[in-house]
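Every protein chain of the complex appears in place save one, which is left out.
Naming follows writing order (A and B), and every chain is counted from residue 1.
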Amino acid sequence: MTGDRKAELSAENISVSFAGLRALSNVTFAVHTGEIVGLIGPNGAGKTTMVNVLTGFQRPTDGRVLLNGTDITRYKADAVAKSGVARSFQAARMFNALSVAENVEVAALGHGAPRRQARARASEILEWIDFGGKAESPASELSYGDQRRLGIARALAGAPKFLLLDEPASGMNDAECDDLNAHIAEIPSRFNCGVLLIEHNMRVIMQACGRIHVLEGGRSLAEGTPDDVRTNPAVRAAYLGADQHPPKAT
Amino acid sequence: MANLAATLRAAFVLAWPVLGLLLMMAAGVLIVSSFGSISLQRTLTEGLIKIVTVVGLYIFIGNSGVISFGQTAFMAVAAYASAWQTCCPGLKPITMHGLPEFLIRNSIPIIPAGLISILLSALVALIVGLVVMRLSGLAASIATLAVLFILNAAYSNWDSVTMGVSSIVGLPTYVTPWIAYSMAAGAMIVAYLFQISRFGLMLRATREDEVAARSVGLSVFWLRLIAFVLSGIVMGLAGVLHAHFLGTISIDTFFLNLTFITLAMLVVGGTRSLFGAVAGVFVVMTVIDVFRRVESGVDLWSFKLALPAGTQEVILAMVLLGVLIFRPNGLTGGRELTWPFTRSVTRSVDSMEKKRGHVGGKPAR
Partner (left out) sequence: MLHVLQVILDAIALGSLYALVALAIGLVFGVMKLINFAQGDYITLGAYSLVVPSASITPPLLFGALPVPAMIFSVVITCVILALATERIAFRPLRNSSPATLLVASFAVSYFIQHVTMLVQTGRPKSVGIGSQLANAVEIAGLRMPGVQILTMGVTLALLIGLVLFLKKTPLGVQMRAAAENFEMARLLGIRADKVIALAFVISGGLAAAVSMLLVVQTGTLDLRMGLMPVVIAFFATVIGGIGSLSGAALGGFLVGFVSVLLQTYLPADLRPSRDAFVFGLVILTLLVRPQGLIVTSAAKERV
């Protein structure tokens, strides 16, 4: 946590509709450098759509996305990435024919790093996320859990100010989850950025996040500390109503 | 000292995928040009020019995963440009009176003429690319087909400059096996350098997953455009060589047939490696040549076997389909030639891809 504490990625009154279906209605929230914000909600709540809006993959029907006060709503996805907002995907989306190291290197290249620097950056990040030994193997040979971790490594390669993670723990066992948790917790200070974390696994969410924003049916339902959210009756109702596991205590 | 040796060794291993191919090809050229019959030598030269062509295709298609049907159009552009500059001084005022005054009156030496022609095809590729590369993969493929048809229709009817659908005859023929070889070597080196460059790596990332590529700041448009223009340059070179090997050009030789054959070569060998491009030319040329000979009649012991004209094409189509179905990554499986005496991991696309069927891009679903 250094200098610009004020760096902020914010969504203002975002609405998205797909041919009549309101995927998001008037959602507002923000992430700051140095914090981990959780974004939760039942299936179909609009979480992924929100990440798509924030990263330029989806034009909102209404509302603005601001990065440190600059309106980036109409930026193309690659331009958003270049201005410091990185993401991972709900499906792994590796560059399959490329090696693990190349997957990360190419992301650094995408942000304009020279070749040598991109390689160094890749091995540094892979080292951090315990991929050292697998750097040369092709991405498609990784296990599903490893692919998710590679997704995070790749997103970090461009030294983003904000990192949006879409269900990084899906398909991981408990041990892998804990390990992932530890790494995610380190990201804000180590990489000097803010994290938006989408997760169904409440263990991960409750441990990692200082603040949680709850979506349901495209609307903001609640926002607050993990304890606030856990005890919020509306949230409990939403989860029970949607036949999901209610957020349980950790 | 040991450090220097290690660096040299690393450089050698890095260069081997192209160096190894060039050495093998050189051996082949040496043997054929010293002992081969005239007709075999011609086949060899033709094959080397095809390597230039297919390597040109590979630069764009292999790295981007987008099929282009339009690259043969750039060959035609350069071939005609070279003809305008070097061909038939006596006839030009009559048959190509629509050319600029300067070209009608003068001929340009073959080397500058070739360079200018290649420049022109690069320029055309740039203009086409600026429009077409904005489209999504499949739409871009169809648009390149439109480009091929546009050029064909335009040149077929631009009588005062291209002599319409008639052949332009009498271009200086200067392409020997060794000239063709050095040009093929040049094309392969360019392709390989591009492939291992930052742009090549970034473009291959867009091929693997366009969405993920954009999420890390890669601009699909610019990366494809760079490869498209570079491919246009190499296609231009192929066009010039083609023209000055045969000594005659006509617009219909740069149309669907050539597009099909060269694309088949690339796919049969494997779109994803330089080795694939070169191997594909070799395999398909061999098939074509064998059947071409059989079509014109061979003596088998006591009777004469002659297959009807057209067998060659039917076989080629079957080979291509067979490869697509049974070996979707081509005969080389997307591998490069690797230096055999090192412990470094050999990787193949085949082993990497659990899913099947990749001429380019990822599976539909």
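By definition in this document, contacts are C-beta pairs under 8 Å (C-beta built on N, C-alpha and C of every residue); 3 or more make two chains touch, one makes a residue touch a chain.
Keep in mind the model is a prediction, meaning the values are calculated, not measured.
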item: Which of B:Met96, B:Val132 or B:Val234 contacts the chain that the document leaves out; value: B:Val132
item: Contact partner of the left-out chain, one of B:Ile51, B:Ala205, B:Val267 or B:Val283; value: B:Val267
item: Option touching the unshown chain, where A:Phe29, A:Phe57 or A:Tyr75 are the choices; value: A:Phe57
item: Sole contact to the chain not displayed, among B:Thr7, B:Asn106 or B:Asn157; value: B:Asn157
item: Those residues of chain A which, in the complete complex, touch the missing chain; value: 18-19, 48, 52, 57-58, 89
item: Touching residues on chain B - with respect to the absent chain; value: 65-67, 131-132, 134-139, 141-143, 145-147, 149-150, 153-154, 156-158, 210-211, 256, 260, 263-264, 267, 308-311, 313-314, 316-318, 320-321, 324-325, 328, 355-365
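Quick note on the criterion: only the chains that are shown with their structure count from here on.
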item: Centre-to-centre distance between chain B and chain A (centres being mean Cα positions), rounded to whole Å; value: 43
item: Sites on chain A touched by chain B in the complex; value: 55, 57, 76-78, 81-82, 86-87, 89, 93-99, 102-103, 105-107, 109-112, 115, 118, 136-138, 140-141, 154-155, 157-158
item: Interfacial residue positions of chain B with respect to chain A in the complex; value: 198, 201-202, 204-205, 207-209, 211-220, 272, 334, 345, 347, 349, 351-354, 362
